[in-house]
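Of the protein chains in this complex, all but one are displayed in their positions.
Chain lettering (A and B) follows the sequence in which the chains are written, and residue indices restart at 1 in each chain.
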Amino acid sequence: MPFPRRFALLATLTAAALALSGCGASEVVTQKAAATGERSTAYPLTIENCGRAVEVDEAPQRVVSLDQNSTEILLSLGLADRLVGTASWTDPVLPSLAEANDEVPRLSDNAPTYEVVLGADPDFVTASFGRHFAEGGVVTRDRLDETGIGSYLSPTDCSDDRSVNGGGTRTTPLTVDDLYREIRELAEIFDVPSRGDALIASLKKRAAAAVDGVDFGGEKVVFWFADTRTPYVAGGMGAPAILARDTGMSGAFADQTDDWPATSWEAIVEADPDVIVLGDLQRDRFPGDRLKDKIAFLESDPVTRSLDAVKHKRFIALHGAEMNPSIRFVDGLEKIRTWWDENEAGR
Amino acid sequence: MSLLAEHVSWRRGGTLVVDDVSLAPKPGSVVGLLGPNGSGKSSLLRLLQGIARPDEGRVLLDGSDIRHRGRREVARSVAAVTQHATTDVDLTVRDVVRLGRTPHASLWGADRARDDEVVDAALAQAGLTAKADARWHTLSGGEQQRAQIARALAQEPRELLLDEPTNHLDIRHQLELLSLVRSLPVTVVVALHDLNLAAMFCDEVLVMAAGRAVTAGPPADVLTDGLIEEVYGVRCRVTVQGGRPTIAFAPPE
Partner (left out) sequence: MVGRERGGALTVTAALPRHRARRIPLVIVATALSVGLVVLTIAVALTLGPANVSLVNVRDVITNHLGLTDIPVRVAADAIVWQERLPRALVAAACGAGLGLCGVILQSLLRNPLADPFVLGVSSGASTGAVLFGVFGIGGGVLTLSGGAFLGALVAFGLVLAISRFTGGGTASFILAGIAATQFFSALTSLAVFAFADSDETRGVMFWLLGSLEGVRWDDVVLCAAVVLVGAVVAFASVRPLDAFAFGDDVAASLGIHVARTRMLLLVLTALIAATLVSVAGAIGFVGLVLPHAARLLVGSRHARVIPVTIGLGMVFMIAVDAVSRVAFAPTPLPVGVGTALIGVPVFVALLVRRRRRA
């Protein structure tokens, strides 16, 4: 029987090869370097984080950030040297952070696998969206705990101790305070509280300057995130609602509690918004991710081109991260301000 | 001691396909079931096999109702060959015949040596030893029929039920098969279309029409031109030679 014999030969060779390459000295496990922080956080530190008590014994040295929002906060806090992996990038990194980001290994453009995360040998994992910590996501927080890896979920994704993105719903609207809390807590965890305060102060200042004098007087706005076939628009409780509130706009789908519910073009036409905010996404995953594709669609589609806002090209282009609960909401406000200055200031 | 039917009736879809039929073959004899299509021959065989339940009456095996006996137990005594046994599975002839040993295997395995002996013997009796390792699908219709007979023989039954086993065979194999079956120390109930074959090989015949037993008895007594015309609707001339009738049919006018 030639077939089994050849097979047995192959199997034996493989076994031999395995055995040979398995011989060797064990890897030496190095001790982690001592933490160098401001020495102002009192460890062990316990933080209430979305229904879990996160216990931190010392400032983490090797953090993996699963989402861009979290990554940009950590980079803004000057923690690039402690970031060992990033993932889930929806937009190009903030230009001011680009240099620091270049030093940090990107594990995946989208969600990584558990093994990839572990492969970076982290001692802490952060995320902006709870789906990564849900079943079917990257890894559950319990499992990270088992391996001695702490985890942190952005409070902006938390409502009633449940992750909104991970399956819960918001019972109260998102506020900027949730975002500032995230910055403050991360700064405390990593023992850099003064940098956290500085970041918050600068964001507050920019935000105030951006909305100074901007008042749309209740004009209706639709935030269109993505997808030309089933458009995902902003509901009334998420980050876009903050943008709308601060600038005096009224969200057309403010009655929806989901952050980004799917709707139909009919519903949008019926809402007849005065302004349409278009998501300019770089990810190219669905039709109409890019800004120009969105505009092209709106202007050519027989249903949408009748819209007043489309006819008068009352479009404001924002990046994905600017419409999500991240430090870039300030950039969002600034872009709205620019548009206001160009289009509405005279009115 | 053996298989018999007592006043069995069976309804299918509202029609009475077997109507108060009794049959008690003498052990070791060959009983022919005759009758036109739809007379209930196949149905009666199914009742005798125990795979269908009569609505009235009983089928007895060794004195007790076949319904109350274990299926495996029955299969060790009663073997059946139906008309259209087809399969998509890629089996060899030997595999098919070996299936007949199924009722003899216990949960803990079988006596492989004995099984092989019986299978070889059955193959020889069916004249298929040369084709033992051939694939089922390569056999002619007649060879497949013989393989099924061999499978039935491998069950080492006391009763053998055959539903028109000669359908696909040429005349030589028809005669060989029925001779074989007759020579075995088993009781045979065989449904046949060919009246002359029945006359040649059966010790008794039961003639059925529309589910009812018309008459029963040795072929010479039963197969008269009058009966044949009554049951089959054809004219014939019957001559008896050496105790066995020969039927010569006349074409319709």
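For the reader, a short list of remarks on this structure follows.
By our rule, contacts are C-beta pairs under 8 Å (C-beta built on N, C-alpha and C of every residue); 3 or more make two chains touch, one makes a residue touch a chain.
None of these values were measured; they are calculated from a predicted model.
Of the listed residues B:Ala5, B:Leu44, B:Ala80 or B:Ala122, the one in contact with the hidden chain in the full complex is B:Ala80.
Among A:Trp260, A:Phe297 or A:Phe329, only A:Trp260 touches the chain left out of the display. Considering the whole complex, the residue from B:Val119, B:Val222 or B:Ile247 that touches the absent chain is B:Val119.
Screening A:Asn110, A:Ser306 or A:Thr338 for touch with the missing chain picks out A:Asn110. Even with one chain removed from view, subunit B keeps its contact list with that chain: residues 46, 49-51, 70-76, 78-80, 82, 85-92, 94-96, 99-100, 102-103, 105, 107, 112-113, 115-116, 119-120, 133, 155. Seen from subunit A, the chain kept out of the figure touches residues 8, 11, 14-15, 18, 21-22, 24-27, 29, 107-108, 110, 112-116, 118-122, 129, 131, 134-137, 139-140, 143, 146-148, 165, 167-168, 226-227, 230, 232, 258-262, 286.
Criterion: only the chains that are shown with their structure count from here on.
Rounded to whole angstrom units, the spacing between the C-alpha centres of subunit A and subunit B is 78.
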